[in-house]
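And now, chain A:
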Amino acid sequence: MTTSQRFGRVATGVAQKHLDAFAQTTPGVVSAVLLSADGFEVASLQVGKGGAARLAAMGSSLSAIGSAIAKEAGIVECNRMIIESDSGTIVIMTIAEARPPMSLAVIASDASMLGQLLWAAKNCCNAIARAFRE
Partner candidate 1 sequence: MSETEFKIVFTGPMGAGKTTAIGAISDEPPVSTDVTNTDRAAFDKAQTTAGLDYGRIALDDGVSVRLYGTPGQLRFRFMWDILGHNAAGVIVLIDASQRDALVQLDAFVDAFGGGKRMPIVVGIGRSGEPGALSLDAFAQRLESHGMTLPVFGVDVRRRDDVLLLVDTLLCLLELGDSGRRSA
Partner candidate 2 sequence: MRTRRIAVVGLADDASQAFRSMLRILDGRDGLSWSLVAPDAAEVLIAGTQGGDALARGWALTNKPLIAVYEGGAARPMTPYTLHHPFRVMQLLGVLEDVDQALGGAAPEAPRAKAAANHTAWNFAESLRLLARTSAAGNLHVAGSGAERVFVRDDLTVYYASADIVQRLSRQALELPALTLSSAKPPPNFEARPVFELAWFSGWHAAETPAPWIEHTATYRLRRWPDFGLLRGTRDQLALAALLTHGSYSRARLIEVSGQPASMVDRFLNACAVAGVLASTGDAAVPAENASTFIASSAARLGGLIRGLRSRLGLTG
């Protein structure tokens, strides 16, 4: 079963469009992957096939570990992970109410601004959530 068959062809297509729009309108976005919680790539942007698959798996592990840590710490929900370095930022954002559960992983260069990046990513996630809520 291909990705689009498993996650729904229409919804996947819509998600792809939202990813494209997000990257075009947000400075510094290098690549992005929409991933299922169990590590499959649903849609991706500017990452080669192998790269997208790897990012999806790694993103899901990070996300899962982040949630587990949050739970240990008594934080009810971990919905964002931010990994920052001098040369760039990685954001992994949980998409609320998506069925199946998903996250958006974004890789941004140092040309991005964190606040703007998070805001735009959140909008993108909300739009994707609507597409997959059905």
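Selection rule, in plain terms: all candidates are chains of the complex that A comes from, given by their letters.
Just so we're on the same page, a contact is a pair of C-beta atoms (placed from the backbone, for glycine too) under 8 Å apart; a residue touches a chain by one contact, two chains touch by 3 or more; residues count from 1.
Note that the coordinates shown come from a computational prediction; the quantities given were computed from them, not determined experimentally.
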Of 1 or 2, which one touches chain A within the complex?
-> 1
Flag every residue of chain A that touches candidate 1 in the complex, lowest number first.
-> 1, 6-7, 36-40, 53-54, 56-58, 60-65, 67-68, 72, 100-101
